[in-house]
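Just one protein chain is left out here, and the rest sit where they should.
Here the chain labels run A, B and C in written order, and each chain numbers its own residues starting at 1.
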């Protein structure tokens, strides 16, 4: 069996494991105050072209999301998200457990438009009883979104501008950021993101690391206190160096860093899969340029591919067909993709 | 100006004020342990035909809602509600502030159907990654719903059965319960509610009291600990007798109690308003039998009635028309309704 | 039986009830936006000599405390309090339920000293692992404290200065503020408090009102958003006018307002009780100048007085004796105090 169900089914890129093994017996102080973390912070600041940025390393996405949300919002504020946003559907109510309502807006393709955000904001503030609804204090975007799509630089810019002129923070969930940045058509960089967002993170778990998300932030309050929030939310790893070591390996080397190379490769393998489906006239649900592809398959087609490749059943499409997700990753082997493509070709 | 915008714009029924004045200089211990509260508890148990019920008095609806939700749910559980449910839209995220997600389901008329609840429950438990969504631990119904409609006894029975066979609590928000129980077509009683719900409350604020909601509950955990939850959520009134005195006045006298008489009168005045609109061929948004009526008015009709009667603008209906809410209450004067009806007759 | 156990065992001063009865059938919009509340706000601003202050009316002390704490603190911040502080011992963990640790400091007499606050602050920030402890974000003082003592103006000034030069808010719980302000030896005014505190409240429940605490605050964040926090914490009374009416009655009339007169009278009756104990050589636990007196009584003395006057057993003093609390209030009758004093005289 060859798994294509997600991008976190293997361990880490071998060079990361090597670095962990090499440094294993060194003695370092804990909690992310070691020299590996410090170097990784600086590498990220260079990518972002902003030496004043705060950078902290957390273990996973849910933890990163709730720590940011809780650290930035006042008790009476909520966070605007697409209905399909990870914080709204797949975190067991973790944001609400910190006291903050997720204000979920419908979204056909997983992204939010500026118009939706404006309308939501206005509805909350223009309501004659506006104190009876939560105050929108943050906009949460996933980039790429849960279905692989990304925003354009101009979309992000206009959302960022609106947020900042209306007292809201902009937070971008980058659990799969590498795949987004390296996708065809992506017209923004890490430095762009850093300039537009109050907080975003560079996801490691799904792009080559064993685990880890690098949270990048600015603003006096967070710079002074984000580490408190991390500790309080259980996210401060005792052996913090494990995170610093991984992000140093992933991001050193500028535009040719491992993180970008792995993402590009995964995207290119995903494109082959997409092309194979296209070649058979099998429609795609979403025109994703990233490492996730969503063909619409009949039950029979699913039966054949599921058994051998266990893609994830995503959602129902129509009576006879479902949307199914195929993920590539930094670890996907070319020969496995070729075998999959051959099997796609032979589908009825 | 004669206000018809809500049912909490006056003080309390005079007989309640009289009772407060009469008892004013008596000395009583605090926190709802006085004899007035005890008598009111027993009166409610008689209405409910169940001497084992717990009864506590809270000040307002939001407080009652969050105290019940937080006291009954485990940290990882959420509460199913109609999208229009008060807890979802008009409590500034108060349930989420206690850590619990409101699982909001769409609802055309403010009520939830058994089918919706079933589907929601099944979606959460059948999901292959069900631990990544909150666990549905409670169903919240408003009765009457925010637009004046009530459930039938058989609807409530089947929802109650489903909840209890699937590990969920049933909680009925009765902020306007009197108007519901006394409405034409209501086929259930307080005793029925008490047998079907884990918790419900009898709203006083909107039906004759200065303030106050009588929360009725059962179940070992709540019976042992609900007063802790009340205190923790800031709902334990120092001079608790103020609540006991009011509910004794409202509910003593069995089926002929003040609470029921006031509600019947308000419903009957609301019916006159509805008939006046009907006489003019003005359609109603919802066929409400309770004290709230929702005509669909043109901008010009609104302009005329708004100025004199300040009904509440409820929602947009179509390009030229909006839904507007007229509320009667225990305090509505017959002559004011007659004047309103005359003005309706003269509308274009 | 004549109760001396607390200051909230009667209803409200008759002139307040009169005002409620007089206004009962008037129609007013809800949630504290009515004209009574507006007038009461302005009266309080006049007392405080600061027209820019925010003023909102809440129902009870626990609710006021948690709403202020949660609205002002960031998620990782805690509140410094005396161990005996109401928020630490008698609110069922309500502050913690909003996510904030109470950093409790020992206190022999219920008050905190500047030195204690400084030391606590320094311990938290100087700790080599300071991010592993909550950040002190607020100092909470009760005035009078739970045992009837007040702070001097110079103590409050120096604590206020330290707080504001170290990024902490100063919050004064004034559940019994009237008794404090009117006590012999009190050298500060409402205007002084308003200038030193970020937030304080003027307690009505224990000083003449049916219920109600007037929260006075400043600071951009609270001025913009405190009403959200009130609603979220279940403290926004539908018929908000009930609070406005009461505080208008209590505080109109400047230095000769009802609130001050009632408090002075209660203090003076308390002094008589204290003198009676003194006359018998019975020691007082604390030299309180306010409405609470704490004689140290033998079991036999307790037996005699408890039966007739039910004072509150406060704490153990030594093997044979306990501290007992006698409270007077706005409603205490002079003849009852005289009878108590006679019975004290006749004690063994």
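We take it that contacts are C-beta pairs under 8 Å (C-beta built on N, C-alpha and C of every residue); 3 or more make two chains touch, one makes a residue touch a chain.
Everything numeric in this text was worked out from a predicted model, so none of it was measured.
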Of C:134, C:214 or C:270, the residue in touch with the unshown chain: C:134
Selected residue (touches chain absent from view) among C:16, C:40, C:58 or C:75: C:75
Candidates C:89, C:120 or C:284 - the one touching the absent chain: C:89
Subunit B residues touching the omitted chain (full complex): 31, 70-71, 74-76, 98-99, 129, 131-132, 134-135, 221, 225, 227-232, 236
Positions on subunit C contacted by the hidden chain, ascending: 75-76, 78, 89-93, 96-102, 128-129, 131-135, 313
Sites on subunit A contacted by the missing partner chain, in the whole complex: 1-3, 5-6, 8-12, 14, 17, 20-21, 23-30, 59-63, 66-67, 91-94, 97-98, 205-206, 210-211, 228, 231-239, 241-242, 331
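Keep in mind that, in the parts below, only the chains that are shown with their structure count from here on.
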Dominant interface by contact count, named by its two chains: B-C
Most remote chain, CA-based centroid, reference being subunit B: A
Copy pair subunit A, subunit C: interface residue numbering same or different (half cut): same
Chain centre separation (subunit A, subunit B; CA means) in Å: 42
Centre-of-Cα separation between subunit C and subunit A, whole angstrom: 49
Residues of subunit A touching at least two other chains: 75-76, 98-99, 129, 131-132, 134-135
